[in-house]
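Report on the following structure.
Only a single protein chain was left out; the remaining protein chains are all shown in position.
By letter and in written order, the chains are A and B; residue numbering begins at 1 in each of them.
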Amino acid sequence: MKRKNKRLSMISAAFLAICAAMALILAAFEDNIVFFYSPTEIINNELQANQRLRLGGLVEEGSVQRATGSPIITFNVTDLITTVPITFKGILPDLFREGQGIVAEGNFRGGKFFATEVLAKHDENYMPKEIAEALKKSGKWKGAENALPQTK
Amino acid sequence: MHRLANPTRFLRLCNMVKPWAMAITLLCLATGLYFSLFKSPPDYQQSDTVRIMYVHVPAAWMAMFCYSAMALSSAAALIWGHLVAQLIAKATAPIGASFTFLALITGSLWGKPMWGTWWVWDARLTSVLILFFLYLGFIVLHDAFDDTSRGARAASILAVVGAVNVPIIKFSVDWWNTLHQPASVVKLDGPAIHSSMLVPLLLMACGYTGFYLWMLIVRMRAEFNSNKIRAIRIRQANR
Partner (left out) sequence: MSQLFTFLDMSGYGNFIWPAFGISAIILLGILVHSQRFLKRTEKELETLNNQVNTSDIA
């Protein structure tokens, strides 16, 4: 019985040591694990020119503009502190709309973000259309104002 | 727990549980599918693609649950040397690997129309892919040695070491910013899913859990049989 207890404590100790090592590794590589930067982080950090990176935030209400006859789309992304203008040429995901979260990949030059890819991020709330509308009507809506039910 | 380490007693329990596991699986999956495909409404943002959640989320939960079961029984096998514990881990591995594979594939099929991409290397997706490789590593290690007990021990050690990945998967969406959204059901201030969508999700989750139990019981019997076969063969060879 003694040997088994010793084995139990040895395995527990080894497991805790692995957990601690893993925590240290993850903390050391935190910058690499982060999937995107917020507009504030991008403005404040010194970035190399032409460095590819991802920018994440909310699409500012009323900022989406499509020039007629041109595939270029411009919009602002904000973290409610800093706002960064984005230029993008390509196909937007179905979930892209004003007030929604997005992650754009590209580079940041002269205060502007030039995106080569735009991905939509969705939140953890799931509900039917009727409930979402009722919540908005009663003023209990907590999400983005313009995230209207999809009309596809 | 140690009482169940007796194979005869364990198999008797299996026989008792099996019809219940089967009934729960079939009942929950049938009603769950009916609710997922017909009764539940489209999401206000994601429209009908929210239905993929009903196969994706339970698969992801089971992927983590099976790994935890595998790691805990591997630890028990290493500490007390119970054959039952070792076989539970061995029987769970292929089931867990399949659930992980399903979580990855259905997630990809959900990500393409909603996020706009099949795959990204964010913390959540990457850690689940690592989980899949841990399962594969466990299965391969188990058969990698001529001496089966050495293979079992090597695989058990891998399972226990890899268990650090489970909390990393769970909290990846809170610790780092990811493309994957945070948890909806298991969170402190209650689920963020409307009840009309929570019902099919929980039914499917029940069905998947029942299915795991059912398959575990079938595979445990088979594993006990192959163990006996191996013992007889060794006895024959030594004669």
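The criterion applied here is as follows: a contact is a pair of C-beta atoms (placed from the backbone, for glycine too) under 8 Å apart; a residue touches a chain by one contact, two chains touch by 3 or more.
As the structure is a computational prediction, the values presented were derived from the model and not from experiment.
Among B:A21, B:M64, B:V84 or B:L102, only B:L102 touches the chain left out of the display. When the missing chain is restored to the complex, the residue among B:V55, B:A89 or B:L141 that touches it is B:V55. Across B:W110, B:Y135 or B:W176, the single residue that touches the chain missing here is B:W110. Remark: the residues of subunit B touching the chain excluded from display are 37, 42, 47-49, 51-52, 55-56, 59, 94-95, 98, 101-102, 105-106, 109-110, 112-113, 211, 215, 218-219, 221-222, 225-226, 228-229, 232-233, 236.
As a convention for this text, only the chains that are shown with their structure count from here on.
Chain centres here are Cα averages; for subunit A and subunit B they lie 28 Å apart.
Those residues of subunit A lying in contact with subunit B across their complex are 4, 7-8, 11, 14-15, 18-19, 22, 26, 30, 33-36, 56, 91-96, 100, 103, 117-133, 147, 149-150, 152. Chain contact summary for the complex, subunit B toward subunit A: residues 41-47, 50, 53, 75, 78-80, 113-117, 120-123, 160-161, 163-164, 168, 175-179, 181-184, 187, 192-194, 196-197.
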